[in-house]
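Just one protein chain is left out here, and the rest sit where they should.
Each chain gets a letter, A, B and C, in the order it is written, and its residues are counted from 1.
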Amino acid sequence: MSAKTSQHPAAAATAGEPATTTYREAMRAAIREAMRRDDRVFLMGEDVGSYGGCFAVSLGLLAEFGPERIRDTPLSESAFVGAGIGAAMGGMRPIVEIMTVNFSLLALDQILNNAATLLHMSGGQVNVPLVIRMTTGAGRQVAAQHSHSLEGWYAHIPGLRLVAPATLADARGMLWTALEDPDPVLIFEHGSLYNLRGTLDEDAGAVDIDSAAVRRTGGDVTVISYGGTLGKAMTAAGELAADGIDAEVIDLRTLRPLDDATIMASVGKTHRVVIVDEGWRSGSLSAEISARIMEQAFFELDAPVRRVCSAEVPIPYPRHLEEAALPQVDGIVAAVRAVVR
Amino acid sequence: MSAKTSQHPAAAATAGEPATTTYREAMRAAIREAMRRDDRVFLMGEDVGSYGGCFAVSLGLLAEFGPERIRDTPLSESAFVGAGIGAAMGGMRPIVEIMTVNFSLLALDQILNNAATLLHMSGGQVNVPLVIRMTTGAGRQVAAQHSHSLEGWYAHIPGLRLVAPATLADARGMLWTALEDPDPVLIFEHGSLYNLRGTLDEDAGAVDIDSAAVRRTGGDVTVISYGGTLGKAMTAAGELAADGIDAEVIDLRTLRPLDDATIMASVGKTHRVVIVDEGWRSGSLSAEISARIMEQAFFELDAPVRRVCSAEVPIPYPRHLEEAALPQVDGIVAAVRAVVR
Amino acid sequence: MTRKTAPSTTAGGARIPQARPPGEAGPAHRFDLLRQMMFIRQFEDKCVELYSGGEIHGFLHVYIGEEAVAVGVNSALTPEDSIVSTYREHGHALVRGVPLDCVMAEMFGKTTGCSYGRGGSMHLFDVSRRFYGGNAIVAGGLPLAVGLALADKMRGDARVTACFFGDGAVAEGEFHECMNLAALWDLPVLFCCENNRYAMGTAIERAQAQTDLALRAESYGMPAWPVDGMDVLAVAKAARLAAESVRSGGGPHFLELKTYRFRAHSMYDPDLYRDKAEIEQWKQRDPITALAGQMRAAGELTDTDIESARDEIAAEIDASVDSARAAPAEPVDDLTRFVYSRRSS
Partner (left out) sequence: MTRKTAPSTTAGGARIPQARPPGEAGPAHRFDLLRQMMFIRQFEDKCVELYSGGEIHGFLHVYIGEEAVAVGVNSALTPEDSIVSTYREHGHALVRGVPLDCVMAEMFGKTTGCSYGRGGSMHLFDVSRRFYGGNAIVAGGLPLAVGLALADKMRGDARVTACFFGDGAVAEGEFHECMNLAALWDLPVLFCCENNRYAMGTAIERAQAQTDLALRAESYGMPAWPVDGMDVLAVAKAARLAAESVRSGGGPHFLELKTYRFRAHSMYDPDLYRDKAEIEQWKQRDPITALAGQMRAAGELTDTDIESARDEIAAEIDASVDSARAAPAEPVDDLTRFVYSRRSS
């Protein structure tokens, strides 16, 4: 796996016929394209149809594809996720939308004990070519039960692939590649990204889902992030640059399997690392990344790896408390300063 | 929090009136004592009553306490765990038994979004003095869906306390302390321990559930383990001692909050660490421990922290493959040799 | 075990309990119910305004159109009873007696809020009034209600736990597990299904194979009746009957309260999935105008009564807004307080 260097979407695209769009629209375009290309593909989940998706991702698709393929489900997370697994076993290519990661716990048994396990347990017979999309993360003042970032848990499960598109190009391009994977792929879309605006080539299409991307090159420190925190990491890097600290920013893109090569290459260059992760610190994905750097690049490190994570509290409703609980630009900047000191 | 040094149960007890017993019986004695001491305490779960508990822990208790307090439930993990939460809110002190961690996923929403969250989310009003016991771990050839070690996931959740008794004294003593906690406490009992035999003082009783224990002191390397792998770590330490490598073995005992002080004190002494964890390596509790050592004791380390974990595969049925998938004494010995090299 | 009830069916398909509660309450009682509904309505109208004005944030699910359910059911409860509700729970909290100022301050996220400002609209709590929230996971409150009732039953307390949830929740596995458990153990739970015909944008016909939810509940061997949820007197009557039966050891009961929400699911919802005509039709059955009309016809109510009630309520609500605005926000340093009981910072 090799790292690819690409621009943060805030920067203008440089090739093709760039059009202004949003992350939401890019995701929708990806679903539409998949539905058109392969009639085994269908979208299933709560309110994906007449409501248009709880984040309006699938708005308009019901009219185009009809209720068989844009399939509203009852509030039965375990059953419809499991039905997605069964349909995938039966030859379809379902895209199952779980409104948010918060509700995915109700389907976790199906995801772990069936989707992730059937292939190995059956000795290679039962493939589950399923894609599950879900929104993750906090930041909209929706309080303790609606603000989880639990992708780290899913990244623990052998048999799954996890991706977290953080850019328009990835929102547009990861789905098709995920659908072509013979194994289950989970797509985590951070709720704060849907309105992200930028440009995307008219011919933007499938992208790899194997490698991390270096979104900003730099030599002083490596900042590792993904999904909803990439923008904060980029902003922090900008602020640090003004102070003469040159940060390299990695967007993990794929949370399982992790692209160790890209991470270690950067560590080998900068010797200092800050990991940004919206999960609660203890036991978050950031812990695994830190442990791997310990194992694979200990002697490259000039300072201990630092983590900027969420406070270990149920996310509270008031804005100032929610902000205090989540990773913020200031915290990233401070952590970087501490490691480059 | 301070570390306490104590003997592994394989060694003879030294005080009081020692009696031979098993981990299973110690656990049962703890439940019996709690039921006698506090009539708000009751035990609820699948087959805890007339079957006697799927691991025979509660055998005989139905006869003593009757079906109201030794309460068999239908196969409805989410409902009876949630009912335990509600009963705790209503003033009872329920002990809910989930047969195994594998099935606890069906109740995870209740544990995370209610048990762990209600106190904070209600601004301090709603206490949930609930104890949940469950068996964890592999080793009995029960294959992919029945061999999980997911305590690391629970250790991610703010609001929970997690303990993993690895000795007879802890099996006997942790429950009462957990019941006295105003917040939810999860007890993870490794399935391979129930037949552990040893001696226990007649007057053995409540023990702290805050601190890790140094089960073997040593100066060359720190081996951190808990629950089902403690015995393997002790055996490995014995083998290593024969080779002149003097290992300190820490039994974490409490998986959340982690007793950082005991860990870092040992690291400060040995400068070398191996963590043993039956969870799948990526994203297991071992990752968090490694990350904390990175953060708190980086400059003490003479070698990168190593982890001995389960292979990242659904646990297969055949004995030789299951053994290959789990942490074993040989692997611990090899890892220690690699870090002390 | 056999089915415990077989409610009679009227011509129109709506089934009403066969036994009748003792004599109806008088005009003062009716006026009280009316005023409670008006109170909820005006509170929520104000919340919508404050949300649009940027003073309330996050999710806001209003109950406008459904007020008769909370008011009617609550009228059958005593202060010793318990309530478990959903994210659409302003009405339940207010009629339960959670002080207006505390509810309003909670909407603002202030420390004078009934959940200390931590929860906001979806997580109102008041344990002193046995109001156990405010649960935002659909069907997530049902097991709590079952557990509260279990505690009462084990201790011999003759309490009712009223548990509110929507038609959408009926599809969740937890609903099933809880119905079975409550029926199996004969627990004192009053299940109150607020059937407003939609779960977000999903009409009940597209979510339930069996849309007669009372019939479904009955299959667990529990008395279950559909009730006109737009008629507060009907709700009050059914709830009284059911609550009395629950309280006196009759085991769990289920009320299917047929109602409708006049506004969108939440402030995020563009409400594209239902006919405007359907909404207008249901608005004709507004529970407040309906009761007011009846009372006016019976000569129990004048326009002045209504206007002065409205004005009083408006003044109370305005005052609560002022006090919420003025109330202190929680200091950031207290963020980790109450994660655990013993480690408050």
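Rule of thumb we're sticking to: a contact is a pair of C-beta atoms (placed from the backbone, for glycine too) under 8 Å apart; a residue touches a chain by one contact, two chains touch by 3 or more.
Bear in mind that the values here come from a model prediction, so they are computed numbers and not experimental data.
Student: Looking beyond the chains shown, say which of A:58, A:76 or A:262 touches the absent one.
Tutor: Selected residue, touching the omitted chain: A:76.
Student: Touching the absent chain in the whole complex: find that residue among A:25, A:47, A:109 or A:288.
Tutor: Of the candidates A:25, A:47, A:109 or A:288, A:109 is in touch with the missing chain.
Student: Of the residues in subunit B, which ones touch the absent chain?
Tutor: These residues of subunit B touch the chain that is not shown: 46-47, 49-52, 54, 72-79, 102-103, 106, 140-146, 311-314, 316-321, 324-325.
Student: Tell me, which residues in subunit C touch the chain that this view leaves out?
Tutor: 1, 3, 171-177, 179-180, 183-184, 205-211, 215-216, 218-222
Student: Tell me, which residues in subunit A touch the chain that this view leaves out?
Tutor: Touch with the absent chain occurs at residues 42, 68, 73-74, 76, 78-92, 94, 109-110, 113-114, 118-127, 158-159, 161, 181-183.
Following the convention adopted for this analysis, only the chains that are shown with their structure count from here on.
Student: What is the distance, in whole Å, between the centres of subunit A and subunit C, each centre taken as the mean of its C-alpha atoms?
Tutor: Roughly 37 Å, centre to centre.
Student: Between subunit A and subunit B, what distance separates the C-alpha centroids? Give it in angstrom.
Tutor: Here the centre of subunit B sits 32 Å away from the centre of subunit A.
Student: Using the touch definition from the top, which residues of subunit A touch two or more other chains?
Tutor: 102-103, 106, 143-145, 312-314, 316, in rising order.
Student: Of all residues in subunit C, which are in touch with two or more distinct other chains?
Tutor: 117-119, 123, 135, 137, 140, 173, 339
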